[in-house]
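Sharing a structure, written as structure tokens. Questions coming.
Note that one protein chain is taken out, while the other chains of the complex remain in position.
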Amino acid sequence: MSQKFRIENVGLINRDKKLSFKFNGKTYYGYEGDTLASALIANGVHLVGRSFKYHRPRGFFGAGVDEPYAIVQLYRNGETEPNIKATEQELFEGLEAKSVNCWPSVNFDIGAINNFLKIFLPAGFYYKTFMWPKSFWYWIYEPFIRKAAGLGVASIKHDKERYEHKYEYCDLLIAGSGPSGLASAYAAANNGAKIILAEDKPRFGGSLLTSDVNIGNQSGKDWADGIIAELKTMPNVVVKNRSQIFGYYDHNMLVMSENVSDHLPKTKKYHPNKRLWYIRAKQVLISSGSIERPIVFGNNDTPGVMLSSAAKEYLKVYGVLVGRNPLVFTNNDSGYETAIEFKKHGVDPIVLDSRKNPESEIISEAKNLGISIKNSYVVVAAQGYKKVKSADIASISDDKKQLGKMENVKCDCICVSGFWTPTIHLASQSGNKTKFKEEIDAFVPGQSKQSEITLGAANGVFSLEETLKTSFAAGSELSKKNN
Amino acid sequence: MQKYSIFNLVKNAFSGHQNWDLAWKDPTPKKEYDVVIIGGGGHGLATAYYLAKEHNITNVAIIEKGWIGGGNVGRNTTIIRSNYMHDDNGLFSEFGMDLWRKMSQDLNYNVMFSPRGIINLAHSDAQMNVYARRGNSMRLNGIDAELLNREQVKEIIPMADFSDNVRFPIFGGLMQPSAGTARHDAVAWGYARQADSMGVDIIQNCEVTGFDINNGKINGVRTSRGDIKVKKIGLCVAGSTNILAEKLNMTLPIETHLLQACVSEPVKPVLDRVVTFGAGHFYISQSDKGEMVMGGDLDGYNSYAQRGNLPTLQHVLTEGIAMMPFLSKLKMLRTWGGIMDMSMDGSPIIDKTHIDGLYLNCGWCYGGFKATPASGWTFAHTIAQDRVHKLNAGYSLNRFNTGHLLDEKGLGTKTWIS
Partner (left out) sequence: MLYIKCPHCGMRPQTEFSYGGDATVKRPELNKEISDHEWDDFVYNRKSLRGKHLELWQHISGCRQWIKVERDTATHEIFKTFKADEEVA
């Protein structure tokens, strides 16, 4: 049993079905329901790639579409595809992947020399040099730059997969199946409106899958499962997972990319690889949630530094520990949720909170569990090259301008939470000019330009109760308008 | 002005790159200039540079509504070529090719001009004949051109679809080996830095609100940052030409249209040339960053919206996949839309106007970027000397009236009318 960071009886993966896969030539095992990322972390693999310019080691930072680092070359059914996010790629039997942008290997990468020359390679350095002698640009400099460019390798074989597109019309298109999307879909569906509910992940439920919440007398996840099951039986509702709304065009035309086959070892006969949906919606409800913000500190790109929400997702959805000696660095209450999850599974985290005297229910809970909390403390820098080994931490003054004495604490991962940023790009694409919301230090949609409304965390509302209430009301109201 | 070189780069590295001069200043507009250029895009910046360099006119302001390089020069597909059949287009563009080849040294700014060659694919015998004719015409004008047969094309771009039984078989192609690409924003910044160093005022966030015209003569320009007295104004605002023309009570042979382009994720080098599809409108090249840069048709209706719609993009990319099937596995990283002047014959206008002191540079259709140096050079000449140069004589405004149209179809400049 080599999945030494997997914990028993936790998560939504199917432990009855073990899958084997290869990463950089080595065979590992995971379970059905894993992503490539969660399976690698379960096996203790954090170094997955190298950065574009300085070839700095890259690990996992998120757990989904927000992942900036973990980009791999994928091999499937005799074909290869470049630049796949390991956090989005579902595991299948026989999957093969390799690190990109490194030579000869991700562990020992010659290109990393750029990291030591970085003072000579500031942003845009190439505009200032490579001009003398003139002919060198054509024969030496540019061929060299060109060779260094790019991440993955494109296959130049003729693509034998099929792709299809279709047109669909609906009364209400709902982007995202978190609490907001589900509540509004449920309300609107019961009014008889024609609905399409789209979720880009394989599992429905959004934040309900990772939060410890109850709705009525059910857990959040059970509630979500119940609603989805009911929606699927209704003839006026189309429920789609692995389907990402990726564009909001004129006159309420949205486009959705449905991944039909990429999560399978081989595309089924007569099935397309992907399906493009052109959806003309009378109303659009954007419930795309929010993405946690990172916090800036030295070497915060080191493998092992990741969003606290991602650490929580790996634990709660995949039963995987991102580390056994975690440091949680937060400036809000979200970090405590991750710390509590760690503690519940026998791991002792240290919480650094940049706030002086924060008080809330969840902080009391963390204290009662005996979690060690340092207030007015920040991470100054992560230490370690290919993986976090320790962190330089220091106290911070009330005006956030002075650092106290630097200390070094051992840790194998740093989970950061710098609060939440609403996912508002669909609203922006519709022509909606965003506005800045001081209380959450983030942009939220402003005045609607087309027939669109943004609700829940995507609108900067982070309370579950309010999200459910407003979304249910909106779903009910919007569907009435149509009938 | 500080010279950009490897030595200065190393020297500045040791002071943490804190001591670089500003590349250009941010002056407040003066009350009076000799020449005002409206539009701080590639053409406007190049015009100001050549006014200063070639004609010694340095009391010049560039007025830009947004920020410099924020229009077409910041979002084009970076292709540089001179593969035209007509003399007027060919000679003008080839003059530009010369300026491109010297540009990095001339501007002391690496614009990464990369002459990797362009291939226009042919998909029928008839098209091969047309390309042979065009190639011959190019050679007569001193432009390099090679007619390639199917095997030769296959050697250069083996990833194109050479399989049997395809809808658009590749018969061959016309190649201009000296054509290529350049780093678009470096062009704007390089011209801006040099123009600024010679005394040109680059005034950003300054919108033109009107013109002061007296007895058919330019007297000044009104802007959101005050009135400016000036006798000569050069208009370099492709995309917004019609908006300013309305303020001048002019109606031009131009419609403003929307064009989209896109780039894929960065991948290791696979495509070394610029390639255009001959059975539709699609062009592709791979940037030094590894991204596939692609473009094609207009959205097809008048627009100032700077937002395109997906059917056009899907159509363009379908052509791309017909030409190079491997593209279907790549993901689009970014798509964007911009507005442009579509002139009625697909060729630009660089000319004087019926208003004394008002000069017009517009109508660039799909092909504005590659023309940046030649357009700036000839427009500067036209403004400084108050007469057109022989290189831009064909780009006159009244050619539509007299019937001397410059219609080069199939070269990327084609209006919606065809």
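Labels A and B are assigned to the chains in the order they are written; within every chain, residues are numbered from 1.
Just so it is clear, a residue touches a chain if its C-beta (ideal position, glycine included) is under 8 Å from a C-beta of that chain, and two chains touch if they have at least 3 such contacts.
Here the structure is a predicted model, which means the values were calculated and not measured.
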| item | value |
| --- | --- |
| Contact with the hidden chain (one of B:Asn302, B:Thr318 or B:Thr335) | B:Asn302 |
| Chain not shown: contacting residue from B:Val10, B:Ala126, B:Leu140 or B:Ile243 | B:Ile243 |
| Contact residue for the chain not shown (choose from A:Glu93, A:Glu164, A:Asp250 or A:Asp441) | A:Asp250 |
| Residue touching the undisplayed chain, where the options are A:Arg280, A:His345 or A:His425 | A:Arg280 |
| Hidden partner chain, residues of chain B it touches | 242-243, 246, 251-256, 300-305, 307, 309-311, 344, 400-402, 416-417 |
| Missing-partner contacts on chain A, residue numbers | 167, 249-253, 278, 280, 431, 449 |
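Throughout what follows, only the chains that are shown with their structure count from here on.
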| item | value |
| --- | --- |
| Inter-chain centre distance, chain A versus chain B - centres from mean C-alpha coordinates, in Å | 39 |
| Residues on chain A engaged by chain B in the complex (per definition of touch) | 52, 79, 81-83, 119-120, 122, 125-132, 134, 137-138, 142, 145-147, 149-159, 161, 163, 165, 247, 249-250, 253, 255, 276, 278, 431 |
| Chain A-facing residues of chain B, complex | 4-6, 8-10, 13-14, 16-17, 104-105, 108-110, 112-115, 158-159, 161, 163, 183, 186, 189-190, 265-270, 287-290, 307, 309-310, 314, 325-326, 328-331 |
